[in-house]
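Only a single protein chain was left out; the remaining protein chains are all shown in position.
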Amino acid sequence: MIELVLQALYSGFLQGGSYALIAFGLALVFGTLKIINLAHGELVLLSAYIAYTVESRMDVNPVFAIPFALVLVCLCSVLVYYLLSFIRKDRELNSLILTYGIAIVLTNALLMIWSADVRATTSPWLQEALVFGPLASMRSELIFFLVSLILMGALWWWLARSWYGRAVRAVASNREAAKLMGIDPRLTEILSFVVAGILASFAGVALFSYGVIHPPLGEALTLKAFTITVLAGLGSIPGVMLGSILLGLAEALTVTFASSALQDLVGMILLLIVLFVLPNGLFGVTGGRG
Amino acid sequence: MLEIRNLEAGYGPINVLWDVSLSIAEGRVTTIIGPNGAGKTTLLRAIVGLLQPRKGEILFRDRPIHGMAPWHLLEAGIAMIPEGRMIFRDMTVEDNLILGAFPKARRAGVARNLERAYTLFPRLRERRRQLAGTLSGGEGQMLAMARGLMSEPQLLLIDEPSLGLAPVIVNELFEIIADLKAEGRTIVLVEQNTHKAVGVADEVYLMLSGKVAWSAPARDVDLAVLHDLYFSR
Amino acid sequence: MKVMLLRWAVVVLLAYFFVPWLFGANAYLMSLIVASLVIGGVALAWALLGNLGGMISFGHSAFFGVGAYVSALLAINADFPIWLAMVCGGIGALLVSVLMLPTLRLKGPYFAIAILAYAQIFRIIATEWRSLTNGVAGLSSIPSLPAVLWWESGSKISSYLIVVTLVFAFILVYRWVANSHYGLALRAMHESEDATRVVGVNSTLLKAAMLLLSACMTGMIGAFNAHYINFLEPDYAFGGVWIVIPIVAAIFGGYRTIWGPLVGAVVVYLVDQLLFKNIFPSGHQIILGIILVVMILFSPGGLLPLLTVRTRKRTC
Partner (left out) sequence: MLKLEDVSVRFGGLVALNNVSLSVGTNEIVGLVGPNGAGKTTLFNVISGLVKPTSGRILFDTHDLGSMPVYRRARLGIGRTFQIPQPMHELTVRENLVVAQRFGAGKLDSVKIDEILEITGLDDKSERDASSELSLTELKSLEVAKALATAPSLLLLDEVLAGLESVGKRHFMTLLKSLHERFSLGILIIEHDLETIASLCHRVVVLNFGEVIADGTPENVFRDPEVIRSYTGAEHA
């Protein structure tokens, strides 16, 4: 029993790593534009399908898909930004509808290109079990957990130390004041979409290398990322990490003790609870949705 | 240095500035006073491009700048120090200051300017790692001032530095403004605190209901007369 | 007024007499008409909340699906008469919307996303509660709709007459709300909720009423559809199409007209079914996404407002 719990916690913990990548992309865009990108999960899924193609067509390890994914996903991400920039009136809602529309387009494009079949990696190397005492995981889970830690570290450094990282935070903090500092907010907006695209690329390849993918998955991914974002308040890296691990743990425990089919239910219910009960998330100071 | 001609500006359907003209001379402190709602802050916002004027023109060193984006104006040498609530509350004091030197040409001098800011405002050095949101009102205002100086502006616009602050802190702030004046800087100071503002100024403009109602060199200003204008006595 | 009455008389005559008389024999055509009226009904219900109430719902599939399952299960397991089962389907959807009442406190985007989460939750429940819903395999041989007049149970014409009556009822409800002072207050609340509250409008109650009403209407249409096609599976009953088409149609129609959402839904649905489904058998909904994107970019107020503005300018 205890072993089962430990194992569940371990898997959930590792899963939290890639959730953090997805969630932080969403949070970054929300921070600079105050817009929820409902197509974010589909961008992640696009990267996952690129990994699938690289594996099945070129017969190499899916991690080699990362460069292709980076280019394509970042392009799509910037395209989303470009379309969003046309919206003038009633930005909050119209941008939500717009990104919802883009999400539908992407989901169906994935469906048309890769069909509705469920895909998973066939690489034995990635799927090999690594066992530490009572805890077991696939090699891919560990690799991508580390990748995620490194990326989050790099992101932290960028946001805390670089000129443009600081500019992104400044725009998120106070847009008017940022303009007075000589920062063109549009630049930080594009940057946040690019960074979101980079994170989504890695997250997508991770998703494919230890899980199963199919076209309708995108919406659930977006909602999970949104759950983590509201859980974390907005935009703090430790908050997002913790929120991601929390969601990972909750899902893993559900899978262990209830059913794998109910995994997604946990995220949704968590989202509603957070929206209704915690007006500012667990760590948040800003915002207010009521 | 700065020439404003027949400026008209406002928010949505509301017009705040009606036909404002004034000129700012280099190396002088020009103070704009007037009651609430007279349009003083709106004037500054129009100068730095946060608000697009509807009519009129603004010339900086004989170059028209109306319609330019705020981020380009900073590179041209115009900086605005907004009221203290416009700091980056969820960033550290030092990050706030560093962002003040964001324009590319200013980045090289960031270490030197940071040191200068800490010398000018020793209290900010003590709190450099603190989040700006945890500062008191007076410290927040000091941070806004220090941040505005980080870009070594040629023209400095200061918006109501005394707003909502205790008299002791107001005195401290005005000493710093006097120091800046002594360095020969060009400053436009918007204030409700006429007494202090006139004391530090070379030129005084009085704005009432979105118009320049009266102007005079600071030494000719009689505060009693000014107060009569204020209270329509 | 006279013109109004005349116009209505013509419409009713067309709907109840000429359509069955002219097309009744063509089963394919009739099934298309019924299907577009179903989608039109959902669009009207959505518009009540979205266009009039200003609450953009990404979750009407929950009401449609719950209405369908409640009605089908009551008819299969408890031998409910179909009429009663359909009403219960509406009530089921209404109860679901009661669960959603806390979302009304949330601001626009948060409201939309919370509702999206609800829709996902109900789809998962319908998929996983196998003992009740038979899971992904779905429910088959759902009892057919009752006979109407001399047309037998389950026939195209009787189904058509039922759904056309439902849609007419929805139009009347929509008109009543839109033309009352509640409709004015709802429209005013979109962008200026505080302004309506300070003149005495209980905005929370009004929004709640619209949510409940819209849910109930959607549920009844869902119930009708279940008995009409005699088959249900979670991915269909809770499918994204019940969310997307109403949004597209609503933007297409704007809120000032009833015909906008209705006609919009029917047009979009028919184009999707007749044209794109044949061109791209899988993933044909991509076209709905593209329409949505293009429409929001070029006319956030909807196509019809664009047209009315243009004509008004021309007449001036």
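Note that the chains are named A, B and C in the order they appear, and that numbering of residues resets to 1 at the start of each chain.
As a convention for this text, contacts are C-beta pairs under 8 Å (C-beta built on N, C-alpha and C of every residue); 3 or more make two chains touch, one makes a residue touch a chain.
This is a predicted model, so every value here is computed, not measured.
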Where the missing chain makes contact, among the chains that are shown: B, C
Residue of B:G12, B:P122 or B:G184 touching the missing chain in the full complex: B:G12
Residue of C:A15, C:V148, C:A185 or C:A209 in touch with the missing chain, whole complex considered: C:A185
Residues of subunit C in contact with the chain not shown: 181, 184-185, 187-188, 190-192, 194-203
In subunit B, positions touching the absent partner: 10-16, 18, 35-38, 160, 162-164, 170, 191-197, 209-210, 223-224, 226-227, 230-233
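Heads up, the rule we're going with is that only the chains that are shown with their structure count from here on.
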Chain-level touch network, classified as line, ring, star, complete or other: line
Chain whose mean Cα position lies farthest from subunit C: B
Innermost chain, taking as reference the mean of every protein Cα atom displayed: A
Inter-centroid spacing, subunit B versus subunit A (mean Cα positions, whole Å): 42
For subunit A paired with subunit C, centre-to-centre distance based on mean C-alpha positions, whole Å: 33
Residue numbers on subunit C that touch subunit A, as the complex places them: 56, 58, 102-103, 105-110, 112-114, 116-118, 120-121, 124-125, 127-128, 191, 240, 244, 247, 251, 280, 282-286, 288-293, 296-297, 300-301
Complex contacts: residues of subunit B adjacent to subunit A: 48-50, 69-71, 74-75, 79-80, 82, 86-91, 95, 98-100, 102-103, 107, 133, 147, 151
Complex interface listing, subunit A residues touching subunit B: 160, 163, 166-167, 169-170, 173-174, 176-184, 285-286
